[in-house]
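Just below is one structure, and these are the notes that go with it.
Only one protein chain is missing from this complex, and each of the others stays in its spot.
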């Protein structure tokens, strides 16, 4: 069974009434409950727990980590970011949500600024599926409408996605690459745009389906573990050359 | 005219006779001379210069940076890595050579360990062109033979190349993705495998052609400079919603 | 110098007043004149010429072919499609424009239906650059606005573009992958969405810049010509096995 750790910054919900009214127990609780309903083993972790709730043990037991952060990206310790990075390279899946685009871990894995345009005006977003055969598109309609969304607009400064699953249309005239797949090491990464703290996006059933699909897609397999470093030849070759400098 | 800065760790050549005999004035001097012969404006920079020779002014004037390092990756200061990283995102091209796969800047841009298998046995490498229409393959034969090379073998822990131009066959039984193109921000990156310090690879004319092609390909253009951050709507929309939380 | 052949179905302009008022001498004439102004050697060819104007000689002399068709795709002879296909695999660039998505040659090169959604309502299209470092984005602003356009909407049934340069936003709620790069054989292919016959899209200067950029990008280089078929071993191996069945 796939084990998911749902990470949340969990500040807005405790500090702001409008957010608390949408996610009274935190975004992480809603997502974890949904994923449990879809058959995953779940736990949660938040910024203000020791080690942000992401101890070595927790990460070792995690198949897929989901990440929601916004206001306190810089408070995430470099040591934990390093630990998460290593686990992704080892094979742990990572689902980065909405404002998590600016998280240390996402920028580190992608190597770019991950900047974008944004606007909060509760405007219409229409999330179009452009790769209908991708596992993350299972069970979806041609598009998903979100009646009130924060706008994220291009240019999204990320490397070209290995697979682009969703594109978003916004009422105000912008568009966005909203569902982007990447591979880093043995780990699979999915960035999913929707999900602002003041709009009830994660309460929407189709969005929950997408998150469950993404977790299933990002779960590690048992492909070969690569060996690195100095290697003996497999074929017989002359190894008497003495020019080696290490 | 494209301005190239050729960066070299420049330690082996000063410390080891066998390397000095191949590159008496340093790898950087050979590469810079070749690129000048191909019509580029060149300068060099090395690890032991102040700021590793990569001051803000130098980088601002650099269109394409080539990078050769091996033994002292950790001595490159984080501040300079940060500066180079920012310049790549702004559009500076970067050509990473051979053992530069483990450089801080390459790992930071790619987000992976950049690990690989290796062996120094002066064995045959055959560099096959798999994407003959790519600008970096201009003027090349179907394959280039390097009679004495260090082996680098898969798994090469990098993200899937956006374009894979070269594949290497090695006598000892391994193969390698030897010419890999990436985009990060507005910058183009090319990783080129051949080039060990104890073999005269960069004296070989076809290799020089490849380096010149790579520089031409990686040179920045004048595409749009993206604007990021809060954006007014382009289309008329209702902006009176008051739920905004920053 | 790059030689461009501008192909046009050239029926609507002769049969329909509203089209004739926008392109009195045909879409091909406007595009060819623009490309000549950008420094290319140009000629034109149209459906009702012998061999559709695409004789073996013409194609041999063509570096880049641009293709606009709409109503008479099925009238293009299979022999000419075969000839164009072979020239693309040999290295000729191909720029497919707007309703050319349904042309025989485009579907043949891509292997899919190339279907899409469409609507003619003279609505706003906003063409966003998502890959600003690509040569086809040279000299462009962040987005190009087309005040009156035919809508093309996703799902666009094409293989995932190797590089996605443009995305279009439409007033009516759809979006589209509007600038798509592909490689087939040694040939480069660019699909560019804008350009309906009843709207003066190709009279717009920024669109002309994009077409010129695309032609420059698609022009053939002189990378290696691949050899195929039975090959002698390069390394010494035992070739006495007699199980061969051809």
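Chains: A, B and C, in written order; residue numbering restarts at 1 for each.
The working rule: a residue touches a chain if its C-beta (ideal position, glycine included) is under 8 Å from a C-beta of that chain, and two chains touch if they have at least 3 such contacts.
This structure is a prediction, so every number in the text was calculated from the model and none was measured.
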item: In the full complex, displayed partners of the excluded chain; value: A, B, C
item: Residue numbers in subunit C that touch the chain omitted from display; value: 12, 16, 18-19, 71, 89, 108-113, 115-123, 148, 151, 153-155, 157, 159-160, 162, 171-174, 182-185, 197-199, 224, 226-235, 237-239, 241, 243-246
item: Subunit A, residues in touch with the chain not shown (by the definition above); value: 91, 124, 126, 129, 131-135, 137-142, 162-163, 171, 183, 185-188, 220-227, 234-235
item: Contact footprint on subunit B, counting only the chain that is left out; value: 126, 128-132, 142, 154-156, 160, 163-164, 167-170, 173-175, 177
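The rule is simple: only the chains that are shown with their structure count from here on.
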item: Between subunit A and subunit C, centroid-to-centroid distance (C-alpha), Å; value: 36
item: For subunit C, residues that touch 2 or more chains besides their own; value: 126, 129, 131-132, 142, 163
